[in-house]
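The structure appears right after this line, and notes come after that.
A single protein chain has been omitted from the complex, and every remaining protein chain is retained in its original position.
We call the chains A and B, going by the order they appear; numbering starts again at 1 in every chain.
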Amino acid sequence: MNIVVLVKLVPDLVEELNIDPSGAALDMSWLRLIINEFDDHAIEQAILLKERGGGQVTIVAPEYEGVDEVLFTAAAKGADRLIKLSGDASAGSAQVFVAANNHALARACAAVIKELQPDLVLTGVQANNDLDGPLGPTLAECLGMPYVGYISGVTVSDGKVTARKEYPGGLIAEMEVKLPAVLGIQAAEQPPRYVAVSKVRMVMKTAAIEERAADALDPSGGPAVGRMFQPEAAVHAEMITGSPDEVADKLVSIFKEAGVL
Amino acid sequence: MTTIAPVEQSIYDKILAAAPDGERLRLCLQCGNCSGICPFGYLMAYPPHRLIAYLRADRFKNVLDTDTVWMCVSCYACTEVCPSDIPLTPGLMTSAKEELLLAGNVPSELQSALEFSQRYGNPLGESPRKRADWAKDIQPEVKIMGKVRQPVDVLWFVGDYPSYHPRVQSIAKALTKVLNALGVDFGILGPEEYSDGDSQRLAGERGLFEMLAERNGMAFGKYQFNEIITTDPHAYNAIKNEYPGLGISYPIKHYTEFLAERLDQLKPLLKKEVKARVTYHDPCYLGRANEIFDQPRALLEAIPGVELVEMFHNHKNSLCCGGGGGGMWLDGFQWEKAHVRLSEWRVKEAMSEGAEILAVACPYETPRFEDAAKTVEGAGELKVKDIAELLAEAMGD
Partner (left out) sequence: MSQDIFVVIEHLRGQVADISYVMLAAAGELSKGIGGNVIAVLLGNKAEGLAGNFAAVQVLYLDHPALADFTSDAYQKALAGLISEKQPRAVLFGNTSIGADVASGLSIKLGLPLVSSCRSFGADGKFVSQICGGKIMAEGDLPSPTALVTMVPGGYKPEAGQSAQPPALTRLEVAGLDALRVSLAKYIEPEAGDVDIAKEPLLIAVGRGIQQQDNIQLAEDLAQAMGGVVCGSRPVIDQGWLATSRLVGKSGKHVKPKVYLAMGISGAPEHAEAITDSDVIIAINTDPKAPIFDIAKFGTEIDLFDLIDPLIAKVRAAKGG
């Protein structure tokens, strides 16, 4: 079983986000990047599959500031092979991918992933900066593979996977998908594991990150953004202040008014 | 002398590495004092003396399948009473947690605190850029070293909770007031300060501790100052006892030590009476681990109106608030195992001495004891105050 996990880094929402002077993009200079949390689940799911049924797990990630650490952490968890996609060095390749849309990323990553001849590709079902659809189904079409997203459990049996697809309301559909295929992971079967820093540091000394040059990025198919802005809340909540007792009093009267008390 | 079997060699080596006299493990008498004094010993499948017995019997693997080692709050109570002077807290228990952690046996709350520490440099998951935000509105402006770029006399290592926790920030503000009143020339690192890492280390994450220490070491190296003071006994313990082993050596004092040295200058400033029966809780990492008992008490006694009384457990015999060794990030886990909180026990002791104020000197303690006071019957009126807050209060406006 040859499993590839595609990982991207996204803006960390712990930090305040700013719009750059063009008014049409995020200000990258203050952006802190973090692994897309769903990709973290995709890594966990891949490791779980490997632990259960054997195989090889390869992590593929475009180059971002801090991506090496993400890759080494995945290796410390049990990934076998790390591949970093580097862009146009003259433009500062870490910058190139931060600004790239998913159409561009999918095309660039598809070229590398195709060579790896995976049986199964896992990636996060969505990311907080998707503006042209999630990466997974875009990649799947570039690879000519079927895609199923919102997956929270995967079982592999000869030539196919059975994936638990989540629908609103807690309904689960068991989908059978012929391999090779791409799955968009909503949640791994167990929360992503912790890996000790010492283990990551050890891996850094032994594991190698293979670099592959990406072709020129092709973002066609993504929308052009004319303006970005922070939403003005149409109506902000009426804020209740005071001591806990005072706030509790006010809440009780709201409950009464709403007819639940 | 018992031989340590080869399978256990790696754990044994780690215990040796974690504490210089870890070798003393071989001298264990199996008296069980350690497990008896342990506040959660009764809940541990492998309390300290049993852990040693299993280690000797080459059965440490059994321990890895259990999770009650995570009840250890690294309070040093066991270490204090061991007749063979075995470094139980820093050596045995910390190494056992390290093994559990490497085996992936980590409660989820602790996991997120460790991940936050890695990613943001603080266990609360707050933006590192906002580390000095607590000082924003203070006049005169608190010097941030990276901004003022000038030498200071004292570098104040503020610590995680005083920087971010809304309740504990008021302690940082109070200490600012005291330092300014004394005319101390001080600065803080602000966004360049990382978690001291000590509680992460004692929760078994030595690698993370080293990473955080290195980052702090780099920041220390950038600026000129004569000494470091800190609000946090855990930071004090780390910088005093652990950082030097990583080549990061600076003189450090806990703020109570620093202020006690200036008691003559401080006393005349304490004009406003704080009329209350006050009892002092010795923080584990100030008291038992570093033997600072007198300075905090001297400061309290200098406040007019304060009547200082001792609780049954005091000085070396103090009780833990439950926040150490990762306990701060294991509240839910420990509650599920114990259905009792160590902080509540302490609040009850304070009550039985008729105390009106429970004075503390560790940032973990105010929120913990305040929460406990809410649930202990009749403790609703008990005030929990850091010594810095009481001093600031006694200075008036």
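Operating definition for what follows: a contact is a pair of C-beta atoms (placed from the backbone, for glycine too) under 8 Å apart; a residue touches a chain by one contact, two chains touch by 3 or more.
Owing to the predicted nature of the structure, the values given are computational and were not obtained by experimental measurement.
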item	value
Of A:21, A:54 or A:231, the residue in touch with the unshown chain	A:231
Residue in contact with the excluded chain [from A:140, A:156 or A:217]	A:140
Interface with the undisplayed chain - residues on chain A	11, 13, 17, 19, 26, 102-103, 106, 125-126, 128-134, 136-138, 140-142, 146-150, 162, 164-178, 181, 184, 186-187, 191, 220-231, 233-241, 244-245, 247-249, 251-252, 254-256, 258-261
Residue ranges of chain B at the interface with the undisplayed chain	108-109, 166, 331-333, 335-336, 371, 374
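Going forward, only the chains that are shown with their structure count from here on.
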item	value
Intercentroid distance (Cα basis), chain B paired with chain A, Å	37
List of chain B residues in touch with chain A within their complex	98, 101-102, 104, 106, 108, 111, 114-115, 118-120, 125-127, 129, 204-208, 210-211
Residue ranges of chain A in contact with chain B within the complex	14-16, 34, 191, 193-201
